[in-house]
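Take this structure, written in structure tokens, and hold onto it; I'll ask about it next.
The complex appears here minus one protein chain, its other protein chains still in place.
The chains carry the letters A, B and C, assigned in the order they are written, with residues numbered from 1 in each.
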Amino acid sequence: MGTVRVQPEDFSPGAEFDALLARAPGAGGLGSFIGVVRSNAAQPIVAMTLEHYPAMTVAAIASIVGAAETRFDLLGCTVIHRFGRLLPGDRIVFVAAAAAHRRAALDATSFLIDWLKTKAPFWKREEMADGTARWVEAAAQDAQEADRWNMG
Amino acid sequence: MGTVRVQPEDFSPGAEFDALLARAPGAGGLGSFIGVVRSNAAQPIVAMTLEHYPAMTVAAIASIVGAAETRFDLLGCTVIHRFGRLLPGDRIVFVAAAAAHRRAALDATSFLIDWLKTKAPFWKREEMADGTARWVEAAAQDAQEADRWNMG
Amino acid sequence: MAEVRILYFAWLRERAGRGEEALTLPPDVATVGALMDWLGRRDPALAEAFAMRRVVRAAVNQNFASAETPVAAGDEVAFFPPVTGG
Partner (left out) sequence: MAEVRILYFAWLRERAGRGEEALTLPPDVATVGALMDWLGRRDPALAEAFAMRRVVRAAVNQNFASAETPVAAGDEVAFFPPVTGG
């Protein structure tokens, strides 16, 4: 039921919404989240490279999608995650969930992105304006936000 | 900062995402919700007509947008609400919020749609397959979901 | 000379048989609650609709109002069921 894609190419949020809705007749609401390469003025980045573990990535995301489908009353969902070198403002990830009612659609959207952040094998490397590069460290907050779904 | 439109015409979620992102440099995440005319198999509807209070609608939505901007660290948001006669599967409402971090973007999205459901002057009338019509009653749950934002 | 504009929406509009009207209020009708009582005395259909006060909402000059909200000359007063948009 869920669509999972891991790809270097960009995606079209509008086309993904249309495709999800077409697969989910009876849906009353679609929630979504789009992650974007962020550059703050204080520490501007030139580019971000996403490394992943190809043999594991799709299976790990499919397992997260399966958990969301079990937990929420979903009619369909889509997860697209890019890898490779991206520039500030580029889309990184797309998550969308369709359900009969808005609460399930929005909660499933939060669940999917929170779990992707902590359970999908991606690593971000930032290239700074001064020529240096650094691997982004996992935020303790990400683990906390994923953990709150274990308390339900 | 927020874009508010009340219109009979459909909208393009993809174009709205692009426009919001262009207005919100520095955004790391966009949350969104799209409401759709739902028809369940048990009680199929033929059409839904949204009546509204034109002199009040845009101001009421702008006030909800202002509350969201005050409450969350938003870089931009968009609310589009249609009125008039719509068919099952048609888009009714679009809500999107851009922020530096995903939690603010997703929470603001939930806040906007929860408050729209209880504070924007729209009324839904459903036409059933048997020729009858009925005004949709407000769900007690909607008031509860809007209320939870008063407890923060 | 307190002339006000009254608007009705959704099933209240259907019950009233009209979407709007302009009325001159007597001096003792100075709140939304008093206006509902006065309108109900003039029109049995409205009296019946307003009897369900728990599910009738009002706005004065496009702001949500309560029974105690003042009504004055030049105001626009709207009556409607709880909203169901979104």
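Everything below uses one rule, namely that a contact is a pair of C-beta atoms (placed from the backbone, for glycine too) under 8 Å apart; a residue touches a chain by one contact, two chains touch by 3 or more.
In this text, all values refer to a predicted model and were calculated from it rather than measured experimentally.
K.L.:
Which displayed chains does the hidden chain touch?
P.N.:
Its contacts among the visible chains are A.
K.L.:
Give the residue, chosen from A:Met1, A:Met56, A:Leu87 or A:Met128, that touches the chain omitted from the document.
P.N.:
A:Met56
K.L.:
Can you say which of A:Leu20, A:Ile45, A:Ala68 or A:Ile92 touches the chain missing from this structure?
P.N.:
Answering carefully, the residue with contact to the hidden chain is A:Ile92.
K.L.:
List every residue of chain A that touches the chain not included in the displayed model.
P.N.:
So the residues of chain A touching the unseen chain are 35, 50-53, 55-56, 59-60, 81, 92-93, 113, 116-125, 135-138, 142.
Keep this in mind: only the chains that are shown with their structure count from here on.
K.L.:
I'd like the most central chain, judged by C-alpha centroids against the all-protein C-alpha centroid.
P.N.:
Checking distances from each chain centre to the full centroid gives B.
K.L.:
Of the other chains, whose C-alpha centre is the longest way from the centre of chain C?
P.N.:
A
K.L.:
Taking each chain's centre as the mean of its CA atoms, how far is chain B from chain C in angstrom?
P.N.:
Whole-Å distance between the two chain centres: 27.
K.L.:
Any idea how many Å lie between the Cα centroids of chain A and chain C?
P.N.:
49
K.L.:
Measuring centre to centre with CA averages, how many angstrom lie between chain A and chain B?
P.N.:
The mean C-alpha positions of chain A and chain B differ by 23 Å.
K.L.:
Two or more other chains touching the same residue: where does that happen in chain B?
P.N.:
Expected reply: 35, 113.
K.L.:
For chain C, which residues are shared contacts with two or more other chains?
P.N.:
86
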